[in-house]
Each structure stands twice: as C-alpha cells, then as structure tokens.
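Heads up, one of the protein chains got dropped from this complex, but the rest are sitting where they should.
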C-alpha cells in the first residue's frame, strides 16, 4: 500500500527533504497528478497548524480539500473483528475507511494516542486500519506513534540552516505540565538516524523512549554535556514509555535557556509553552527556527501528497 | 417551490434514477447551470457520508461549497409565528432562511426528528420552513420524515445490479440498540412504489410504519416468507411509529444472516452495526452492495443539485 504514516515509509529521507525544498522554491506546485484531485482530511483530534498547513498544501497543489472534524466523541469506530456491535460504536472501520476512500483521491488522518492503552497505541490503530481498508493512499497528520510530516519539515529546516559541515543535532526532553505523546520525538529520531548529521538524545532517567525507535542512537543523560557544541537543539516534551504515559515532577531545570543553547539553533514543533519548555529569550532570539519549521509544514505535506498521487513510493 | 425534500417531489422516479446513472457515467459533470455556483450545506445534525458525498457532488459540478455545522445546541431557531422570543431561541426561521438564501444558489439541510414530538416531526419542520422562507431551491440531506437522496442512490444501485427480469425487493426491519428515525425506510418505500419492482415490507408486529407512507405496499410479518426468492433485501432498523419512538426487546433473531439472505443482494444505507443488523458473513460477501450505495450518494446528490439549479422540477 502506498502510504505515509511513518518516516520509515520514506525510501530515501535525504532525497525527500531535498525534493520538498525544491517544491517550496517552485512557483507552480500544481501538476497533472494533483490538479482538481480531492484531498480529504479527517480529524479525530483537534489541530491548528496541521489543519491549516495541510489544507494550504492541497490548495497550492490545485486540489479540492474536504475537511472533516470528527471530534473525540462524534464518531465512535469499532476496530475489532467479529464483534457484536451493540454498544456505543456505530460504525466499523471496514465500512468507514472503504466509504470515505470512495469520496477522495487521498486521505489525511489525525489521531492521537490514548497514552493509557499501550498495545492499541503501538499498533497505531486508526492509521493502520485506514491503510488496510481504504482504496486510496493514506497519510498521517500525527498518529499514535509518529508525526512524520513534522519530521520531514524538520529535516527541511535543518538542511536550509546548516553550514557546510556535518551538523550536530540534539533532541532534548523538556518539562511540560501535562503528559504528552511520543509521536514528534519518535519521528524526529527516525528521521535524524537517516540524515547526514551527528545525532544524540538527552532526557532525564525514566524518560527513555521506545527502544525499537531509539535503536543505536546515542542517549546522554546530562543535558549540558549533550548540548555542548550543538548546531541544532530540538526540544520536546514527552511522557514516559515505561510505565506508559507516566510523568515525574521536579524537572523544571530541563527548560532550555540561552546559556544551555549556546550558539545552536533552537527547534520546536509548536505549540510551545514559554518559560516552561524554553525561555522567552530563546524563543524571541534569532536562533529560533520555530516559525520556519511551521512554514515548512506546508511544503512537507505538499511533497508527500504529490508523491502519493503520483503512485510512487514516498 | 422547486425543492427536493421528499421522493414525492420526483416527477418521474424511474427516469430520475436512469439520468442520475448517466451523470455518473459522464466524464464531465460541470455545466453552465452549476459552474461557479454556491452550494450551502447546513448541518443541524452530524453526518459523515452525507457531508462528504454532497460536498463532493458540489465539487464535481464545479460549484463552491460552504459547509456549516450548526450542531444540536448551537443555533436555536424559533419556528412558531407570533411568539414573543424571550427564551433561548435567538433567531426566527423567517430571517434565518431568508438570509442564508441570499448567500447561496442552492441549500442542503440535514435535520433529524425528535422522535418524541410526533407532530413537529411529521411536519418536517426545519425543511418545510426553509422551503417556505428561502429564496433559492432547498434539498434535504435527511429530514425528520424522509432521506430522499439516499432513496435515489438506492434506486440507482438496484438498476445497476438487477438482471433482465422485474426484481423482487424486500425491505426488512432489523435490530438496533437505539431508537432510530423512520426517514430511510419511508423514502425507500416511496421510491420502490414507483419503480418497476415487486416490493414488500417485513417487520415484527408493532413496528408498522406511517400508514400514509406504506399505502398499499404489502406487509409480511414472517421475515423468512418475505425474503423467499428475493433479489434485493434492504435492511434497516426503525423505531415504532405507534407509540411514537418506542422500541421492543427480544427481536435479535431478525438479524440478517447468509441463510436468510439466500441469493439476494444485501443493501443498507450505513453506518451499520455488524452482527446486530447483519452478520459479518453477509457484509463481507460479494452479495453486499453497501459500498456501491454509498458511492451512488455522490451522484444522486449531483443529479438533484443540477436539476434544482436548472430550475426544473426534479
């Protein structure tokens, strides 16, 4: 199935980032593969940036965009096979995905993890079911495990801002008052593992991410040591993977400050809590790339949608 | 008033189904009557299939589509004349319909019945008021009494799948955990009464539909007898008409199985509860037409919208 629900779907992530930057530089994004085609965006969870940037990607490609806010309560889907559907779930994913894919040429889906049902989350249930039952290409606008459009935009932003040398890129955990998903961190790790960068991850003990994602990537528990001489520092909160969805207190000192950042560029996927994740001085400095990352979301989406419609591997 | 809020509005339902199939077969749905025109879809109740298929119909016709989720609580309308509006209802239907019709060339409306206020439901209050006060054509995307776009899609599906002989079509009640409206059943009955089919209805005693809809159609209380030698079995739950909105328990055996279905094609408007309305074996068999019905919704909507904009009777 032609899809983009994981950075792993990219055959060549370096080429993808380069080609997405070419698309961004182009005056004309409309092509025969996209002109007049129908893009359907299904939101099982709220979204601002992803909604607007992906809709704009469709517009720039000459597509017609249908946006559907399904909401957290609005449309309870059954995912299990063979169940007697006599409770609150009004429709099985088999029919839902098959029907929606009759109305569109490509489907984007946003669906957050539960952070309580680890098994369901790890199966990326909603995306996986749409991929299985839809008859058109499907891409993720952030799923239970990954946020692959964000990671492609991030790779583009690093490419645009790096110097001539191989850059050092650090992913740092940062504090947050709520328990957050792992999707952004997971996709960023999978992307950096396949780019021409020196990469390491830093977080407090206990915040280890899924080992099958981290793989051989270096983990440094001392934030200062990890960030020393970094060119790019990507900051993000996530909850614990073990116990699943848990959080710890007393870690406010992991907030990123100008002192910690040094000369590195600062990256974050937004929305960001000022003076919790990073201080005002960081966000208001010229070292911050957060707006450029958000802008690149439009073009990472446009690139992926175009590739999917050309029936090529992404 | 040119409108489509009931199957009864169709001058010739057989010709309508044939012409809608021609439209479906056409490469080019855009016509002078529809190109660049504005379609406004107002949802007083939630919708997935109807929303996407009707928006897609507008797109295929070259129209601009404005979709408005009004919600169940969002916009309380007054329908009574002469009332002092000092409670929760902020706007009278007179102004609402007249204003919205200044912003669009044609208006589609979804509004469910209360299933408690029989008189209000039978008057199809929301659709009727829009028809009365709007200055442009109005069509129903399922009202309190009928779902006429669904019935036209169903007639198209039967035409596409019937053999050379006059088919036997059965409408069968089926179990459901909630009390559901009569709209789909009503419109299907009114449509079948005017197609070249042998038609009968089967349901448990107590589930008699509105006599003014059923008319002379045959009702058989034995489901097996009714379904014998059927070519098409349309399955649907509905609540009782008398007492209005009531339900009975102990009727799970009305679920449709391969044994009951025999060689007939299986039809349902979706969403469907698997292993309650019909078993997995029925839905996953090649006898199921549910996806074709859903696909035909796009073209039944396109046909009706086009006819309304051509200022002809539907």
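Each chain gets a letter, A and B, in the order it is written, and its residues are counted from 1.
Here is the rule we go by: contacts are C-beta pairs under 8 Å (C-beta built on N, C-alpha and C of every residue); 3 or more make two chains touch, one makes a residue touch a chain.
What you see is a predicted model; the values in this text were computed from it and never measured.
Considering A:256, A:294 or A:314, the position touching the chain not shown turns out to be A:294 (whole complex). Only one residue from B:18, B:66, B:251 or B:281 touches the chain missing from this view: B:66.
Across A:34, A:53 or A:157, the residue that sits in touch with the chain not pictured is A:53. The chain not displayed touches chain A at residues 46, 48-49, 51-53, 55-56, 59, 69, 177, 270-276, 280, 283, 290-291, 294-295, 298. Although one chain is not displayed, chain B still touches it through residues 38, 40, 64, 66, 68-70, 74-75, 78, 81-87, 89-92, 94-96, 98-100, 102-104.
The rule is short, and it goes like this: only the chains that are shown with their structure count from here on.
Chain A and chain B have Cα centroids separated by 39 Å.
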